[in-house]
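Only one protein chain is missing from this complex, and each of the others stays in its spot.
Residue numbering begins at 1 within each chain, and the chains themselves are lettered A and B in the order written.
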Amino acid sequence: MENIKEILFFLFAFIMTGSSVGVIMHKNPVKSALFLVVFFVSLASMFGLLGSEFLAVLQVLVYVGAIMVLFLFVIMLIAVRDENFENIGSRFGKTMVVSLLITAFLIQMTALVSVHFKNKIDTSAGYERTIDASANIKITGHAENISFQLFEKYLLPFEVISLVLLVGVIGAVVIAKKNRRKLE
Amino acid sequence: MEWYESEIIWVLIKILLLFFVIITGAGYYTLMERKGAGYFQLRYGPNRAGIFGIFQPLADGIKFLLKQETLPKNVDIYLFLAAPAISVITAVLLWSSIPFTPLIKLPVEVLGKSEVNLQVLNPNSGLLFLFAISSLSVYGILLAGWSSNNKYSLLGAVRSTAQMISYELSLSLSIIGVILMTGHLDIYRIVEAQSKYGWFLLTIPGFLSFFIFIVSVFAETNRLPFDLAEAESELIVGYHTEYGAFKFALFMVAEYINLITISFLTALLFFGGWNVPFFLREMLEGLWWGPLVGVLFFVVKGLFFAFLFIWVRWSLPRFRYDQLMNIGWKYLLPLAIFQIFLSGIYLYIK
Partner (left out) sequence: MVTDIWPVLIQFIFGAGFAALILILAHIIKPKLKKPSESHPETFECGIPFSGDARGMFNIQFYIVAMLFILFDIEAVFLYPWAVTFLKYKEIGAAGFILIEMFVFLIILLIGYFYIIKKGALDWEDPE
């Protein structure tokens, strides 16, 4: 079972790194945004793998279901065309960007693999602990855990969040409406 | 433990069973819709393929498979093909957390289990899981519209997305009342709680949340009177204008699967699910097939809501787009927030 978990972890890690390279490399902005969606979904799966479903579900609900829809809307709204790399830099620059990214990707993968083997050799205490912690959260139920924290320990930040949201609401309306009047 | 006693075998059995039942169900739902439309309009509806048109869904499927495959010129080919697939995948994922039966104690142990229920996965936060998946279904529509590069498709897709996200708000707020009364996000426990308190529909905040829920659901699934996404009179058919043959059929299958899932979800959340009336409860006590009678009640309730979608579709005209957005933002949203206040105070006093 633990073996499957590890395989899945590397699978999602691979999808995440791959899709984040896709976000910056793809010519078409809509597809870049879609790569970001893939990234968020696999990040949520990663949370699920760690036994934290509530967080995983919220990740999908807020980031993929709300924020990315706005991103796509904006990209479609202002009719962004395909990004032309030739305009930004020379062909040399483009090659540099690609190779740098691939190097970064490889470094990350090797780092991941080395961590993996380290754990294989000595079943270090840290690795065991993470599994235990996730098991504990599972038993107590997340939404409740988060709620008890939220309404007792972090009461003030919670109420401040509503103010932050209020500012967001007002800001969105002011910006959108102001531009409107100028156009008219 | 033998290899066949692991959880995964049971999960596979459940998935395959539900796949068969629901895909067939979606096929027959289309027949029910067309038959219903026929009788509402005083005509017969499909009646050539078998008696009562019983083989009509099969005939439709074969017809879709034999149609010419069209890939329009200006489309973005990968997204064009991915969009119907995304619609189907989200529809399929949506039913996975719906409990279709209560726990049934089997008379003998089968594959290492003595009690089972027909639910593929049961996350602790089941309701939130449902909303998360249904918020993903926006992408199928949005991508279909964008990749087609057709004015009608894109307009339909953008309209439909704005509509779906607006009503998702009141949908997710309307559930708060139910969660308050049970203290669980787990659908199974919400149904169990109703055996103690009675149907949630019959409580004051429960009725209000049901009203908001059912209106939002009609908008979420793009059904009349809110089917602005495919307003035939102005947008041809909206986001799937460019789709033909089985790619179009995939969108239809996804839509009907979603309708089935939501009909059953409504029965679970507000109408007691598989709880039987009190006079039957004592009679069925201790019988191993007792829960199956409850399932019968549940299926009847679910089918009623499935019929309700057809009933409303052929009874009400379509709203205008600004009216639709006004209903969502100016009436349903304040009502949903009022419902939260009301249920909070109701539970405080009770």
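Annotations
Heads up, the rule we're going with is that a contact is a pair of C-beta atoms (placed from the backbone, for glycine too) under 8 Å apart; a residue touches a chain by one contact, two chains touch by 3 or more.
Being a predicted model, the structure only gives us computed values, none of them experimental.
Only one residue from B:I54, B:L103 or B:I204 touches the chain missing from this view: B:L103.
The chain omitted from view is touched by exactly one of A:V23, A:V38, A:L101 or A:I146, namely A:I146.
The residue from B:V158, B:L224 or B:I310 that touches the chain not shown here is B:V158. Mapped onto chain B, contacts with the missing chain fall at residues 7-8, 10-12, 15, 19, 23, 64-74, 81, 84-85, 88-89, 91-93, 96, 103, 115, 117, 119-125, 128-129, 146, 148-154, 158, 162, 165-166, 168-169, 172-173, 176, 179-180, 182-185, 188, 236, 241-242, 245-247, 249-250, 321-322, 325-326, 329-330, 333-334, 337, 340-341, 344-345, 347-348. Touch with the hidden chain on the side of chain A covers residues 8, 45, 48, 53, 56, 58, 61-62, 65-67, 69-70, 73-74, 76-79, 143-144, 146-148, 150-151, 155, 158-159, 161-163, 165-166, 168-170, 172-173, 176-177, 179-180.
The rule is short, and it goes like this: only the chains that are shown with their structure count from here on.
For chain B in complex with chain A, the touching residues are 79, 123-125, 128-129, 131-133, 135-136, 138-139, 142-143, 146, 154, 158, 161, 165, 168, 185. The part of chain A that touches chain B in the complex is made up of residues 30-31, 34, 37, 53-54, 57-58, 60-61, 64-66, 69, 72-73, 76, 138, 141-143.
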